[in-house]
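As structure tokens, the structure follows; a few thoughts come after it.
All protein chains but one are shown in place.
Labels for the chains are A, B and C, by order of writing; each one numbers its residues from 1.
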Amino acid sequence: MTDTLIKVDLNQPATENEQIHNRWHPDIPMACWVKPGDDFILETYDWTAGAIKNDDDASDVRDVDLTTVHYLSGPVGVEGAEPGDLLVVDLLDIGAKQDSLWGFNGFFSQQNGGGFLTDHFPHAQKSIWDFQGLFTSSRHIPGVRFAGQIHPGLIGCLPDHKMLATWNEREQGLIDTNPNRVPPLANPTFAATAHMGKLTGEARDRAAAQGARTVPPREHGGNCDIKDLSRGSKIFFPVYVDGAGLSVGDLHFSQGDGEITFCGAIEMAGWVHMKVELIKGGMAKYGIKNPIFKPSPIVPTYKDYLIFEGISVDESGKQHYLDVNIAYKQACLNAINYLTKFGYSPAQGYSLLGSAPVQGHISGVVDIPNACATLWLPTEIFEFDIHPNASGPTRFLDGSIDLPIAYDK
Amino acid sequence: MTDTLIKVDLNQPATENEQIHNRWHPDIPMACWVKPGDDFILETYDWTAGAIKNDDDASDVRDVDLTTVHYLSGPVGVEGAEPGDLLVVDLLDIGAKQDSLWGFNGFFSQQNGGGFLTDHFPHAQKSIWDFQGLFTSSRHIPGVRFAGQIHPGLIGCLPDHKMLATWNEREQGLIDTNPNRVPPLANPTFAATAHMGKLTGEARDRAAAQGARTVPPREHGGNCDIKDLSRGSKIFFPVYVDGAGLSVGDLHFSQGDGEITFCGAIEMAGWVHMKVELIKGGMAKYGIKNPIFKPSPIVPTYKDYLIFEGISVDESGKQHYLDVNIAYKQACLNAINYLTKFGYSPAQGYSLLGSAPVQGHISGVVDIPNACATLWLPTEIFEFDIHPNASGPTRFLDGSIDLPIAYDK
Amino acid sequence: MTDTLIKVDLNQPATENEQIHNRWHPDIPMACWVKPGDDFILETYDWTAGAIKNDDDASDVRDVDLTTVHYLSGPVGVEGAEPGDLLVVDLLDIGAKQDSLWGFNGFFSQQNGGGFLTDHFPHAQKSIWDFQGLFTSSRHIPGVRFAGQIHPGLIGCLPDHKMLATWNEREQGLIDTNPNRVPPLANPTFAATAHMGKLTGEARDRAAAQGARTVPPREHGGNCDIKDLSRGSKIFFPVYVDGAGLSVGDLHFSQGDGEITFCGAIEMAGWVHMKVELIKGGMAKYGIKNPIFKPSPIVPTYKDYLIFEGISVDESGKQHYLDVNIAYKQACLNAINYLTKFGYSPAQGYSLLGSAPVQGHISGVVDIPNACATLWLPTEIFEFDIHPNASGPTRFLDGSIDLPIAYDK
Partner (left out) sequence: MTDTLIKVDLNQPATENEQIHNRWHPDIPMACWVKPGDDFILETYDWTAGAIKNDDDASDVRDVDLTTVHYLSGPVGVEGAEPGDLLVVDLLDIGAKQDSLWGFNGFFSQQNGGGFLTDHFPHAQKSIWDFQGLFTSSRHIPGVRFAGQIHPGLIGCLPDHKMLATWNEREQGLIDTNPNRVPPLANPTFAATAHMGKLTGEARDRAAAQGARTVPPREHGGNCDIKDLSRGSKIFFPVYVDGAGLSVGDLHFSQGDGEITFCGAIEMAGWVHMKVELIKGGMAKYGIKNPIFKPSPIVPTYKDYLIFEGISVDESGKQHYLDVNIAYKQACLNAINYLTKFGYSPAQGYSLLGSAPVQGHISGVVDIPNACATLWLPTEIFEFDIHPNASGPTRFLDGSIDLPIAYDK
């Protein structure tokens, strides 16, 4: 039977678990060691380590302390791994913790994190999703049910000191261009809530002061939120430090491309069964800067889509230059508006785009001045027919159910 | 037998064909009329109407007059169509012209159009692709062969006067922010090379002066360059004028998401067999601003991908804020660099990303400050194995073949 | 432009075309020659060469002379091909003839050919299918429309004398066990209606007397009626004679696994664009007895199925021993019965199973005494919902339309 090298107790604070950390720093000691060829299991907290509850009150989303995330399991040391290698990780399987068969999706308040459509959804809201085997549904969004494309939102190896310095420098540089922006342009280092694994005392304090926040994806992978890094996929990670130091967390039962709701995909606590191998000197051999990966052979095969287009002219009519973010935002707004014709609230539509297996494609990026992006909404996840027809849409929902909301205090 | 309502003679200048136009304007007379339920065929020029030749000299790409494009077939009037309707278009089939079984892909000179990676590929280059039934291959890029996902790069209905004014105004506004930029931020109206279909005399001149350029995608669809609008798909277009006025052109034998090479996907002359129907008042019924569509059931099913990640830190190391364009650019550069390890030139890699059935996904757009985009390279299009392995890549190509290049004069 | 090496004129009797034949015999002269690496086009008659008409009268199906089929285009000689080689054939594309955009499906009378369910459908019936680009629908079976998986029902190389003798001997042996059976167990040689291509005089008569009938699939491939040999696939054929002698015909716009209706799939006249190459000595190298092939990357991707099971207990309740034919027959009858609940006549259901992209899987062949077979009915081809639900089926059809029938005289 495969060894579980890191265990988490959902009733214990993550900060008391020495095999958990919430910053990136090369000095964080390995939580455990494995050999190339080994397979093993790591348990994980949800990214907030329990801050969001399975209830109908969104005040926990509103009040979450974002300096504490993400709680990661690791780092796992791999014997023989050296800087310049590629660490090959097979995600053999991923699941929810058996004592926690649910997940959450939410939008942060614009005052505390925001999200992709925060101008339209400025207040904290959430939806709770129950898992039934391979499937999920939500008591807050009736009429949909789908198979999860389970994946870790966040996985990657420890940076070395030089890369860490680069990260902190370039991100602080961006913050400095508009330091009072709400929400902020980036998250600066923050020692107070840093959990540095086994590190204690001065070593901890020193590393905590420098530790990079876990929010953005970076050269090592990290918080990429790529729904296709799903169970069954194989990833090739750059190695920067001896032993590689692989950490993982932020598991998602399902997510739409973009993870536009920010307070997650369908966020859950769980476990990852993985296997590691090495390609010595692989970074140079293959010219690798960021991770590359191969998709799983067993992803959900939803095939029938309604596809929404968006261009880089914003809601106010302002013309932007080849801006895919604006274009994707318009495609999302178009889809949300469409869903309201069937009885969904805009918030339900927004939540659905963040949590269902929605695809976001970059469709045109050269046809000046408009980028074009497309949002692919799988029609098979709905329990009713959402196709257009000559007689117009049927309102399947009566509006009696909506997402809990928590207004700013 | 289905009627061919618009014919094109590739030996005749497009400007002499009254059923062709290269600007958007509500005054362009319908080239022909059909009824809801009709199916019919339209032939089309390639988007440049023959400016690019099937040879090994890229000077035609360098010297192309971009004010002349795109040459579109139409507009087709649909009886009974009124503003506010949805025009439902089934793309029943699409093909190359039998007397022109080839296509081109190219990069414009940075001085004359540029492209997504113009800073890395500032000179005009091109590759020629031969069609063999459902498949294509290029004498300029050995080692790849794939089935085309044939589609029109450009399709949509005529704008009304109000929408046309909006387009011209917002785009000119953008140009005015940096009017001397090379390449430009957008393309202004330009009467000299406007071809307004059947319009002549003063009416032609008036419309030509206002006619919107065909380059960007807009609310009506237009030049979306969505590879998934392929033969077999069904599209729902907003209608702005009586009769709808559907035009189509810029056919692609194949394209990668983003059409990053700009001088095209694999550009070809051809024909479109389509069927039209109406959803009366459909825009309001379904809340439609931009077109929506359903994908074809018969797209090529390449399933095995190598997936490259990119984040919004540019090549110089500069941090950008949640910028998907930058992120996708990095993913593209990562893929090109990877391909060079197998013997491809960077230009061959770039051309391949623009022409093969590559997918571009928006993967994370909220994890400040980095957006994450992924480029999906189908491994099955290669005649050799491009997967990473422990012994490193094999150089399958000796560098003796490359894309023709034409330096700026 | 690719050469069309064999042309057919649908207004000319097939027997007047020297590049057509309807028997297998090594003495049939090559109709034309190609080299390895060549691609070329062959036009074909429908398998009956025009005996079945696009009308609403099934008497042509009843009265067809089955000794005349199948009219094949070829044989194509491949330079350098020798016995023991593998002929590699790429089906680059296949289509209907532009002047004949329709096809037929039918059941023979039990007195003249019969079919898989002839005990249930003893009389000649037919349905006519119109082609609209990639799609087809029938005026005789409302409520369905689907993309064709176009393929040749019959393709293979000439046998040598020894193999021909084996075929004739073993089939005659079977006939001799019950020579008066109606329909017969197999088709004996029959010189009168044999069309031996360019052969004339005594040579023709000698070969006609020995020429194997084209009905069954055999070691060389032949009339396999495999819907997955579709355009885009690649086939490896055993070669028995110098020059290989590849012939093709019996094109199908679409077919269900089993081609259970016998008077075809959706039968059509058309053309095949193919490319040939050789693997010298490939039969021994790879141990090939029957052809092998690789499927196309562009088959229709219908994914949602209702799957019907059948076991090897026949309609009368009789127990058979591990008999997949009986099991598949039961699965077919179960599906037909199911379809009648939505308003289809049994004949419409039967015709649909023979012509739509239905899959037939061998599911269990060892669980004595019952074989189990499954019939996969794609739900997406229906214009209404055929899923079971708690309230029971809706009759979408009123029974006013049915297949033409022609009773035995």
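Going forward, contacts are C-beta pairs under 8 Å (C-beta built on N, C-alpha and C of every residue); 3 or more make two chains touch, one makes a residue touch a chain.
Quick caveat: nothing in here was measured; it's all calculated off a predicted structure.
Participant: Among A:101, A:157, A:175 or A:307, single out the residue that touches the unshown chain.
Facilitator: Checking the options A:101, A:157, A:175 or A:307, the one contacting the hidden chain is A:101.
Participant: Determine which one of C:15, C:100, C:137 or C:340 touches the chain that has been left out.
Facilitator: That would be C:340, which touches the missing chain.
Participant: Check each of C:140, C:218 or C:275 against the chain that is not shown and name the one that touches it.
Facilitator: Touching the chain that is not displayed is residue C:218.
Participant: Touching the absent chain in the whole complex: find that residue among A:184, A:281, A:300 or A:392.
Facilitator: Considering all chains, including the one not shown, the answer is A:300.
Participant: Residue-wise, where is chain C in contact with the chain that is not depicted?
Facilitator: The missing chain touches chain C at positions 86, 88, 115-116, 166, 170-171, 173-174, 183-187, 215-219, 221, 223-228, 236, 257-262, 278-282, 285-295, 297, 303-311, 313, 317-325, 328, 330-331, 334, 337-338, 340-341, 359-374, 387-390, 392-393.
Participant: For chain A, enumerate the residues touching the unshown chain of the complex.
Facilitator: Contacting residues on chain A, toward the hidden partner: 1-2, 39, 91-93, 98-99, 101, 132-135, 146-147, 231-232, 273, 275, 296-302, 380.
Participant: Which chain B residues would touch the chain omitted from the figure, given the whole complex?
Facilitator: Spelled out for chain B, the touching residues are 301, 303-304, 380, 385.
Heads up, the rule we're going with is that only the chains that are shown with their structure count from here on.
Participant: Same or different: do the copies chain B and chain C touch each other through matching residue numbers, with over half of them shared?
Facilitator: same
Participant: For which chain is the distance between its Cα centroid and the global protein Cα centroid smallest?
Facilitator: That would be B.
Participant: Using mean CA coordinates as chain centres, what's the chain A-chain B distance in Å?
Facilitator: So the centroids are 32 Å from each other.
Participant: How many angstrom lie between the CA centroids of chain B and chain C, rounded to a whole number?
Facilitator: The separation of the two C-alpha centroids amounts to 40 Å.
Participant: At which residue positions does chain A touch at least two other chains?
Facilitator: 303-304
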